[in-house]
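See structure below.
All protein chains of the complex are present and in place, except for one that has been dropped.
The block that comes next holds subunit A.
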């Protein structure tokens, strides 16, 4: 029975490159690990499966997505999604090596081969696609603005156009670049720190009037903020989070996309969300359609 399935899989793989995930092997890789699966010869999937090890880059400081706490293992939605991919490769959880991938080195670690996959609140955009490739998106966040509870003067990004309101974000992030389109004078209106904690303190202290970044991150602060903050208005961008892989590795990308689609349908994607970032009260919504470009 088992041999048959593997043989069928191999046949399918030879016929349709990269379709290995369709082989109905839902229960594979459960618990014990060390599952020997069949992947097209020479593919990244085969290499990783044979090695029984994968290196995954994620954030270590992003509540709800990738946060390394006292347990020593990162936890969050990105981490869970990456585990789903690893499981599909037949690699048990304890064989995953987590590598910290802060925003500024995410492309570099992929290009240099330091990691096999990056799941790190990684917004898909065209500049990044020049150096790496994205599977997914597996989640669509959106940029929003957090203000003090009693503040009614800021209603959306347009509130920064008159040049008086000050806003904080994190250095080198996409939201920071986005908000620059709305502020009149960067020098007098925009503050950038290395972490959102400092932005929150600046908002508390009144040095800035607002903090802007992806809604899910802000919701984390609102949830932990003793009812001191709120969101001002609706999301004003779409930030599709993707999984970064090597640019030329189309087979691996297809495999990751297939795995994501499977995770959408079998509920593991939703469970991953509910266990992690979902606790902050953000809406998960429908699964975003993966983009096979």
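Here is the rule we use: contacts are C-beta pairs under 8 Å (C-beta built on N, C-alpha and C of every residue); 3 or more make two chains touch, one makes a residue touch a chain; residues count from 1.
In the analysis below, contacts and distances are computed from a predicted model.
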item	value
Name under which UniProt lists the unshown chain, selected from "Na+/H+ antiporter subunit C", "Protease HtpX homolog", "Phosphoribosylformylglycinamidine synthase subunit PurQ" or "Amino acid ABC transporter permease"	"Amino acid ABC transporter permease"
Option touching the unshown chain, where A:77, A:98, A:193 or A:221 are the choices	A:193
Listed residues A:202, A:218 or A:256, member touching the removed chain	A:202
Residue of A:71, A:127, A:152 or A:265 touching the missing chain in the full complex	A:127
Residues from subunit A at the interface with the omitted partner, ascending	102-108, 111, 125, 127-128, 130-131, 164, 166, 168, 171-174, 176-177, 186-194, 198, 201-202, 205-208
